[in-house]
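A single protein chain has been omitted; all remaining protein chains appear in their positions.
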Amino acid sequence: MIFSLAIYGAPFSSQSSDTAYQFACALLEQGHSLHRVFFYHDGVYNGSTLATPPQDERNIPASWSQLAEQHGLDLVICVAAGLRRGMLDATESDRWEKPSHNLEQGFTLSGLGQLIEATMVSDRMITFGN
Amino acid sequence: MILHTVNRSPFGSDCLQSCLDIATIDSGVILIEDGVYCALANTELTELISTALTRHKIYVLSPDLQARGIADAVAEGIEAVDYAGFVELCTQFDKVVSWY
Partner (left out) sequence: MTEQQPDPKKILFLNRRAPYGSSLPREALDAVLMASAFGQEITLVFLEDGVFQLKKQQDPSNIEMKNFSKTFGALALYGVESVYVEQRSMEKRGLTLDQLLIPAKIIQSSELGALLEEQDQVLSF
């Protein structure tokens, strides 16, 4: 079965991205496919490569990144919601003449159309609210 | 048939009540995150939950129960599942509606 997930909670603030991550691992283990994980609202912070939790704690952005690499996942951060909250890749950083960028490997910035497309093509769209 | 997810405590949010007001008979409810407090036995919700159990199958996410120290205090009739069980429920129902 084809799943997509929408995540609206900030990591380390709300449990929603932890739950979504465990859910993603479980569905992949069962052989389902994960079409896309779409990060919107405060969920965009899941893509910050600058997140620096203490070493004995889980690093949520790094966990997503590793999962994406293992399974070829499409981790999409809404570009409008992301830019507002300071989530920039190299291209956006150049465009807006910012001093740095902070998108974790495996994540991409893209439009809200990716949420709707995922809703259209997936058998199950699961929202993990904040 | 819908599987509803509820992630808020019933003691500070309308999520559970709204979900139960709307859920059609035989739809499922899974309690996750702070929503697991809805599953507690011997609270002011006992009647609401026992009525809901006559119409719906209610599940609760066991890692979230355990984290909160209430794994042994779940009302009778509510079934604990792990993440794999949560995924399976999502496939058994037609769609998932989130209350948060």
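A and B are the chain letters, set down in written order, and residue numbers restart from 1 in every chain.
We adopt the following convention: contacts are C-beta pairs under 8 Å (C-beta built on N, C-alpha and C of every residue); 3 or more make two chains touch, one makes a residue touch a chain.
Because the structure is predicted, anything quoted here is derived from the model rather than measured.
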Out of B:18, B:66 or B:92, the sole contact with the unshown chain comes from B:18
Residue list for chain B contacting the dropped chain reads 1-2, 14, 18, 21-24, 27, 94-100
Residue list for chain A contacting the dropped chain reads 6, 8, 40-41, 80-81, 111-113, 115-117, 119-122, 125, 127, 129-130
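Going forward, only the chains that are shown with their structure count from here on.
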Listed in rising order, the residues of chain A that touch chain B in the complex are 1, 3, 8, 15-16, 19, 22-23, 25-27, 29-30, 32, 124-130
Within the complex, chain A is touched by chain B residues 5, 7, 32-34, 61, 63-64, 82-84, 86-88, 90-91, 95-96, 98-100
